[in-house]
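First, the structure itself, so that you have it in front of you.
The complex is shown incomplete by one protein chain, all other protein chains being positioned as in the whole.
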Amino acid sequence: MIIHLFRRVHHKSGVMPLSNEIMAELRKDYIYNLMIKGEREDGRAFDQYRELTIDTNVIEKAEGSARVKLGDTHVVVGVKIQPGTPFPDTPDQGVIITNLELIPLASPVFESGPPREDAIELARVVDRGIRESQSIDLSRLCVTAGEKVWMVFIDVHVLDDGGNIMDAASLGAIAALMTAKLPAKRFDLGEDTPVPMRDVPVAVTAVEIGGSIMLDPSLNEQSIAGTKLTVISNQDGALSGMQKSGVHPLTTEQINYIVDIAIEKAKEIREKFLEI
Amino acid sequence: MIIHLFRRVHHKSGVMPLSNEIMAELRKDYIYNLMIKGEREDGRAFDQYRELTIDTNVIEKAEGSARVKLGDTHVVVGVKIQPGTPFPDTPDQGVIITNLELIPLASPVFESGPPREDAIELARVVDRGIRESQSIDLSRLCVTAGEKVWMVFIDVHVLDDGGNIMDAASLGAIAALMTAKLPAKRFDLGEDTPVPMRDVPVAVTAVEIGGSIMLDPSLNEQSIAGTKLTVISNQDGALSGMQKSGVHPLTTEQINYIVDIAIEKAKEIREKFLEI
Amino acid sequence: MIIHLFRRVHHKSGVMPLSNEIMAELRKDYIYNLMIKGEREDGRAFDQYRELTIDTNVIEKAEGSARVKLGDTHVVVGVKIQPGTPFPDTPDQGVIITNLELIPLASPVFESGPPREDAIELARVVDRGIRESQSIDLSRLCVTAGEKVWMVFIDVHVLDDGGNIMDAASLGAIAALMTAKLPAKRFDLGEDTPVPMRDVPVAVTAVEIGGSIMLDPSLNEQSIAGTKLTVISNQDGALSGMQKSGVHPLTTEQINYIVDIAIEKAKEIREKFLEI
Amino acid sequence: MSKPEKLIENGIRLDGRKPDELRPIKIKVGVLNRADGSCYFEFGGNKVIAAVYGPREVHPRHQQKSTSAVVRYRYNMASFSVEERKRPGPDRRSIEVSKVSREALEPVIFQEYFPRSAIDIFVEVLQADAGTRTAGINAASIALADAGIPMKSLVSACAVGKVDDTLVLDLNKDEDNYGQADMPIAMTPDGKITLLQMDGHLTRDEFKEGLEMAKIGCLAIHEMQKTALIEKYSSQFDEPNDNPPFSTGSSQIGGDAVE
Amino acid sequence: MSKPEKLIENGIRLDGRKPDELRPIKIKVGVLNRADGSCYFEFGGNKVIAAVYGPREVHPRHQQKSTSAVVRYRYNMASFSVEERKRPGPDRRSIEVSKVSREALEPVIFQEYFPRSAIDIFVEVLQADAGTRTAGINAASIALADAGIPMKSLVSACAVGKVDDTLVLDLNKDEDNYGQADMPIAMTPDGKITLLQMDGHLTRDEFKEGLEMAKIGCLAIHEMQKTALIEKYSSQFDEPNDNPPFSTGSSQIGGDAVE
Partner (left out) sequence: MSKPEKLIENGIRLDGRKPDELRPIKIKVGVLNRADGSCYFEFGGNKVIAAVYGPREVHPRHQQKSTSAVVRYRYNMASFSVEERKRPGPDRRSIEVSKVSREALEPVIFQEYFPRSAIDIFVEVLQADAGTRTAGINAASIALADAGIPMKSLVSACAVGKVDDTLVLDLNKDEDNYGQADMPIAMTPDGKITLLQMDGHLTRDEFKEGLEMAKIGCLAIHEMQKTALIEKYSSQFDEPNDNPPFSTGSSQIGGDAVE
């Protein structure tokens, strides 16, 4: 049996970089021209998200887990929890450690090796979204002050990059935490209990393309956007985190507009997907 | 005095890669043609090892050591033993750590830097050969359960790569262990005692070249072989480890033939070189 | 406003390596010809140092610090001191750790990444200068034998490489130590006290250019010198450290001459800049 | 779990299987959008995803081969795939597994069709339960076919082991931890062995018997691999990515589109 | 210092500032000899030095861009710049700070003037006291001008935060540690925002107010940046490097030339 019966005619990752560059240019023009007409390549409104699904408890070995599909983007977040030593300056608080890698399985442009600045930025914004919103009550992760606290490892595994990994990763992290348990029994520390959550921060990312603002950029949109702005907001409608990423400047008006729309969209997503 | 009186006419590692490639092709043909006639470049039978010498206690600073010469291949194995903390899941067992580097001193094709996959594979097969054969009684390496055990570091130093480093390294490791002492006196833990050995695993490596099977490949043979199969067997004649390495598939018949011959050869080597 | 009003006509680091190479050649000839006439490019005598200033306590967050300007060379040395565990073989002695990086801010030829051999050599010679001269009484850095001692981190930050980083770094290290305090109060270990100094080693570096010996080489001189010899001497006029660096051999006469002149010059520098 | 007294009772293993029975297998072809080929493979408690990219340009260039494609294989375990969190990034074990897995697949790939190019295989272990390297090879083999890479055949892999002095097919985690031998094997449908590792204790006869047992297991897996590929390619008009690629037993807390 | 009871008393902050008041700023242009442009910037307790090299050749070459210069930015903290000694070398935080700082400056650089070349910006934090990234951007902006790199404008940066439910400009270390929100911002003189990060807790209205507050702070800094550059370039005949680049409060134990 020779299997190349199954061979695809067009490879997504080709050997011919020239044609790739031309394709990129054409795609850019195409999206740009659509935008001028108020349209997006997939027919969405400028403030509309792609189809979103969140499944939890997908990895039984993890203390918490979630699979997020946001359009073509696909991430799995696993939460591992184990006892450890607190930091000297916060002896009575648990520890959160967030890790995200852009593994080469997920995109032809990702490379093996230690995380680069893009992956580090994503991980740190996801981390701050969880941490600075005070969504986890860290003091309730203390077992013995100064000696033993729960360490919460949030590991984001990106499987398919279809754009806007930021929001998919953030949603996955909070969803995984909301279903995670402190594995007290396994470590002879009493009964398993849920991770003590106090808030449900939601990250909403917008891009600016030629002066227009679009939410939840697809891969193509993201690739031609000058700037992304991620806005993380809490249940009370206040902001808990922001990150501008990219070289295009934004005006105060653009930023205020994105903040307003992001808070609304976060509320909507929270109610549909993250209410317990 | 100008010393280039000593200059050799032909360098082994030349500046001209072209001629090297041609040489490789010629060598390949040469060995292949010999093989068809049932011969090997150095006149050995297909199941014959090269000249083997094992010297022990060659490094006084090590707790155990052995120098192995197998044809042109030359390795030194040093065993260092010191107290350390056991792994949490085996609190009453000692620890074995095996390390092997293909340092650039030993071959023009080895490079500096962290070990690559070939070196890692060699180290891990040597390690499993010692560990999985249960040749060391790890429970007798426990000093205080959960707190202090003996750590046995097996470091393989390859000095000259003449082919079949695998067998030379394995022989060196077991020979060094058989003469090694737990340095209890130095750490105020009683009298020095031998490492508690229970078995004498011996690794025998075969290569497949054009359908023929040869033991103990020379560097040239190894370089044209499609596959190596290492078979590690114990005093009782049972297998304790195997590793196929290389891209050529093997048939069941080939494998069973190698297993049979390897067990015999291991017995022979054990009796000649590793009886205490 | 377009700011290239400020644009300089000549860049120090150009895009044209050819012209740079020619410049280097011309510079070499120029310095060489001056030397034959007994002159240096900046008019100094062969045994004369460039203008030297040492300011201390320049970094309030550090336990000790010094800024050294030696001609165009500019280094900042910060000393951080904190409690730590002693080495097992010296349970009653403090620990000195010296670090020096040649960061790319300081020169167009320095690169990012882990320190290379030049930086490592500089750090180790500075370290030995402090350590081997026994300038710090390490036994008085012991808090609880075998458990807690003061760790003294000497970090040399090179900001501008104008040649002879060696002497600038050594002077900065000793000057920073002489004004440093053990931060006992911050760690609940009693009152802050000065670092217990016993000697004031001073490093003096000479280069050999075409048979002539010059002290305190400028960047240009250093770049054409075949060899540097650093001589570190103590208050009693004895040697506590030496390092030859570079490929040109030196004769016994040259070395003895440098030793003699270096001891004198060290005395002079010590009296002018490092007397308490 | 601490060592159980018996791993086989009345000829039945602790998880209810007979000695020569494989764990349940679930296969989904083409689960990723960016990869040229992909496969989700569930093998008992193992959950792995394989992606294939290529043939494509080789970076760095000195890895290029002038007469054939270079095949690269990266086996990686997610930090959360095991009981004790694993530090991210390659370790010595994963480097060895990557090497032998690559060598298990290279013989069936027509590498000479694509000189100077690379075929990259990435295997991510999302959940581990003994047998991840064989699960990865099974998945990668399908992903290669899904990517349209010309192959002589598929490759199928499973382990044989010894527990309670009995040869068993396809060890689970407890059997792996407390058993007497483990022998992962990969082979082509015509019985050529492309991966063979073993550790523990096997007599000569047990080894030979085990090899035959593995052959039967691999052939069964091969049938499932073919079926999964045929299903995928006979339903080209379906939405290729409509189902969750892995079973969840989950409380789904979402699913609607947000507009 | 442990958490103080109040960070603002009678409208005055612990360091004596009003809520909308910047810390003292000291700027010195052209402090380094080897760099093409440089700037020493003191911002309260922060002491940073920025150096610019370029346009120059790109190594490694694959980073080259065919139609513009590549801008690189390395933010680095000296080991001794903080209370607890920092391990030398880049960490995750410094890699993120380098990225957003580079993006804060790229929009004002005429990168297209220098295809295939690099503009390298190095920022060393010699002492840290909350606000090092904004201090670094302010310094780097001046160093770029000092290096003669063509720019559309300078970039100015400062943070806004919330302490004791009050918006304040330019947090110091204690306000950063014990405050409720921190929002570093960089902008051009015409109000285009090139860096925006935020964490903590800000209502929508606080955010908008904070953004306006930051704008006023950045404009004030912009004036100081311009003044420093003009002073430097109107005194070209002076020795450009005659004073210590950073204030010391030091006991100078030397100063004479040794002959």
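Which chain is which? They are A, B, C, D and E, in the order written, and residues in each are numbered from 1.
Basically, a residue touches a chain if its C-beta (ideal position, glycine included) is under 8 Å from a C-beta of that chain, and two chains touch if they have at least 3 such contacts.
Because the structure is a prediction, the values reported are computed rather than measured.
Contacts of the undisplayed chain with the visible chains, over the whole complex, involve B, C. Of the listed residues B:A175, B:V195, B:A238 or B:I258, the one in contact with the hidden chain in the full complex is B:A175.
In the complete complex, the residue from C:T56, C:Q93, C:S107 or C:Q243 that touches the missing chain is C:Q243. Hidden from this view is one chain, which touches chain B at 1-4, 6-8, 11-15, 17, 45, 48-62, 65, 67, 72, 74, 76, 78-80, 82, 99, 101, 103-108, 112, 114, 153, 155, 157, 159-162, 175, 179, 265, 268-269, 272-274. Those residues of chain C that touch the chain absent from the view are 115, 117, 120-121, 123-124, 128, 131-133, 229, 234, 237-252, 255-256, 259-260, 263.
Heads up, the rule we're going with is that only the chains that are shown with their structure count from here on.
Hopping across touching chains, the smallest step count from chain D to chain E is 2. Annotation, chain A versus chain B: rotation angle of 120 degrees from the Cα superposition, expressed as a multiple of 5. Overall, the chain located most centrally, as judged by its C-alpha mean against the mean of all protein C-alpha atoms, is A.
In this assembly, the C-alpha centroid of chain A lies 29 Å from the C-alpha centroid of chain E. Multi-chain contact residues of chain B, defined as those touching 2 or more other chains: none present.
Shared interface positions of chain D, i.e. residues touching 2 or more other chains, are not present. Judged by the touch criterion defined above, the protein chains link up one after another in an open path, with no loop closing it. The list of touching chain pairs reads A-D, A-E, B-D, C-E.
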